[in-house]
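The complex appears here without one of its protein chains, the remainder shown in place.
All chains are identified by letter, namely A, B, C, D and E, in their written order; residue positions are counted from 1 within each chain.
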């Protein structure tokens, strides 16, 4: 009977996983996690479903206050195209004139509705709204060339707390208020980092289309499991970080700087969210102080 | 000194007005009023300011739970025009294809932000959001010809109550959810009537560009001060009601039918809101059971 | 339509009055006002009714904690006369022997009952009691010549707060306890000033038989609308104040000194109370720090 | 050692008394007792002190809600006399004209203040007030010949409960309101019986100048220890009850009829109150259903 | 990337286990489980540790109200032996005279202290006590031959609820009160079944020295994973159940009859408790309605 006590036993691994799940669930109960989607997630139906199921599990079974933030870059370009309008980018940011801004908002609102509807259909309870509602994101124009594109100057979390207290998952689309009754296009990764800080979140989790932070994008084995804020700063100096990953790292670093426990970049793997949260090894890259 | 007791005395009128104000304020304290704007209000800066000041006074000084609903028809046509897109109407309703819907929402969001910002600037506290947030308005497509245009099938007031409880004025733009993750263009008068019912409001007040319900639009003296639900029904049969007034009357009638204490159509007069609420005579037309 | 926006418009005055009423009502909600009657009010049925109606409105509609204090000088002299007893005054104070004191109390109790009954009949809710109940007024004998006449040494508000908390208007007749089981005749204006201080009242309002503080009693135009504590002190030095007004001013000054927001002397005009409280100009004289 | 267990042992009597005191104290905790004084008590300083000490003990140590009611018949006659006015009685009731009433009230107020002062001085906490305050006693004129003399028609206990809740002993002087702003002279025994009923009191205790109800006033041994309501009714028919005892018995009977647990008539013996309440035998006469 | 979605993937098994753990943890939060130990567990140090760790995890991490009941049969025989006293059994029950009973209790108290101490040492919080404390178990003598041996007649859970509410794990040793100040030896399996019913427990879990209910004790493959109450009744009729398993099945059946959700018999496997509770397949035998 003693053999049962050996820890290499597959049974024991299971019990360890159960025990870990219960311990992490207890640890994170009533904590806040900000989860940011890559636009890519939204166009992959199966993956979206896996992500939303995990979020509902976090909220309903583990008592974690999940807060979702998303953009819709791909979808905006498509609508612009259909309307015969050009999409122009400067330094990766969309040049946004007065009427383009309205299309941007219209598309974000559309995507937001779809996410909320899907969560509700899967058994969760979500409420979606604009980042302008309750002045969640206050922003300042970057420059005249970009038009109505802003950088975030202030985050207000009142309406989010309200919705969390009532047991709902807030789902926010990334748009900001210019403080004078107008709106500004903002970057969702930047927003996620600042939102996590403002909410005194325990974790920021950015879902990306790569496995995490990698030394070599073509080599899965080069995935960095854990890195410090200073490690990230060093990486950024080295200029080895490719374009799309840049705002993600900066978002994570601003979260860490703002007091968030840890920031995570994870990939489009099935149930990557659960793996990242409830196992010791995790799934992608964890950035810590 | 006895002469002071005569009621025709201008002093006495003042005291009567003070006493009436206090009595109505007491009567309406903690009650809910739904206030709907005509698009015209939004383009008249002075008038908008008078309306918003009154709403703030209702909220902050008289303890009335004001709920604001608005459309943006004029402004949408203007943006469509600027983008080189045609506005087509069937029976007074805008034909709305997939991408037009995004522009409709973008413009509504823009107008909403401006109203909320102005209330806050005038010393009030408002939070703006879409009629899709929290499924405030659930709607069904009217027909294929009109495209993404809906008629309201259900109203959910959870998020509105949440915002009221925290002391804010909810400002909602009139768009509805199709229950499958999509949105539908809806009529704001129809929405206001159903919203007032769902909130068990004491009053629905629709601000119009005419003084109220009039027998002869060219004769201010023909203003109907008070009319019953049945009186309205009789008027509708007589076909003497002009186009724009029709959805307003129907909105008011649906509110009355839904148990709202009284519905009011008032004009673009200065402080018409206060006059309608705090004096016996009122300013426009009051529709009662 | 622009003409409606001119502020000279009589309509606008009305709206201003409504707005002012709501603002003052909000400002004074849950605040305490001490209101002291002149004996003259009590003998003018119409005026008494106007005063009591205003007090009920303050309490029931504006949520102001009205506290009423009254004397009964005229009526006491009349009863003394009927009983064949002499009324003797020294420096305006009634010489009060042991048995005169019992008549003084008997008459005050009688007047008190009548005021309370009338408030209740007009729809208000009042409870009347002696200034000795709960040791509201503690007093010390002034001198042997005057007999049982006291000057107030201490005010206890416990029983008054009790009655206010239950939603009643306390109506107190001005008599004090000598701290040894006996009672002392006290001046109602003096009592009102000290009571307002002890209750941390927002306002003390003394209703007089003249319009307020006047430079020339025969010229209504000489009414002083507003005066500071120091201004009052200066007036008192000038000896231009007539006899009956003296204790009123002193009562007001002691209230101001005790931290009361403002003290008011108003006349026997119809609804003078409402005018004084809910309009910017007021009706009589306002004394401020 | 067994001898200690014999119940005739004087020690055992002590322990029995301790146990009884604790049991009765527990039984009566938070119950209400109405205690009525005979005028005679008030003129016997030592006896008054014994009564008040007992009342304070009841209130402060045993948690019993003591409510005190008193008249002042003797003292009123004395003041009338001093003022050169005649006291006229019809069937034992004082003929009371308009001004006599004021003297009656003045004297009651004086006696009330003295009782309250003495309780406070002995370490208790009391608040005194008129039976007209809060409409405790509502009365109807008996007949024109007696003038302002009433029989009680209604009892309101609101203000009494208020004072009890705050930990004070209410001390009420027996005067009633005529419902039209006037006052009426009422009998204190009658008032005590009706007050005990209205307060759902557990006990009514009337302190008299004889030991209790006696078959023969000259024979202390003829004291009736316990008698039922029907027994009392039988006694009244027999006409053996002397004048002063009559209203006391009627007061007790009305209390019993009104649901009071028991009514007691006790004499001017030292600590008669404690003896009546905390021993099985009691001190005077107990009237039960 | 699709390959990640296949459910045979070892990763997916992990996620499934995490999701199951969270779901079961949520389902059982604040529910009550009665856990009964076999005497064998107590003599196997490693196994005892595994069981106690699991119980602490249930309590502290999953919020389950674990209640522990135990006997000490083996250990009692050993002490009897050491004291030179004979252990006599009739139908598997220990013949218990007056002084044997004291030894039984002394040993149970000793074992109880050891369990409680070990739980506390492992980071849990437990309080141990006798089944006589608070009359948890009331019992009736079975017959004179057996002496002080009882069958349970009533269960009182007051003291257990008290201890649970304060966040402790109650650990009870199986002894009962005879209702006359004496104690009776009772069977722990019988006690566990009745205790689970009385506590409205969600689960009764009996830890045995075999894997569960087996068709053939020598064939692990013959383990019955799930069986109904009626299935058990059928088994009992068949007389295929060996001696020690009999009271366990009867205890489980009485729990099911008493409304407990499910009863479990599990073996001395490492972490068998967690496996039984947090996986779909479980570890031993589950008995359901």
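Details
Heads up, the rule we're going with is that contacts are C-beta pairs under 8 Å (C-beta built on N, C-alpha and C of every residue); 3 or more make two chains touch, one makes a residue touch a chain.
Because the structure is a prediction, the values reported are computed rather than measured.
Although it is not drawn here, the omitted chain touches the following shown chains in the complete assembly: D, E. Only one residue in the set E:45, E:90, E:122 or E:162 touches the chain that does not appear here, and it is E:162. Contact with the chain that does not appear here is found for just one residue of E:85, E:223, E:241 or E:288, E:85. For the chain missing from the display, the contacting residue among E:43, E:113, E:143 or E:222 is E:113, taking the whole complex into account. Where chain D meets the chain that is not shown, the touching residues are 1-2, 4-5, 9, 11-12, 14-15, 17-19, 21-23, 25-26, 46, 50, 57, 60-62, 268-271, 274-275, 278-279.
Residues of chain E that touch the chain left out of view are 79, 82-83, 85, 99, 101-107, 109-110, 113-114, 116-118, 127-130, 132-134, 158-159, 162-163, 166, 177, 179-183.
Keep this in mind: only the chains that are shown with their structure count from here on.
At the interface between chain B and chain C, over half of the residue numbers appear on both sides, which makes the contact a same-residue one.
Look at where the CA atoms of chain B average out and do the same for chain E: the two points lie 66 Å apart. Those residues of chain E in touch with two or more other chains do not exist in this structure.
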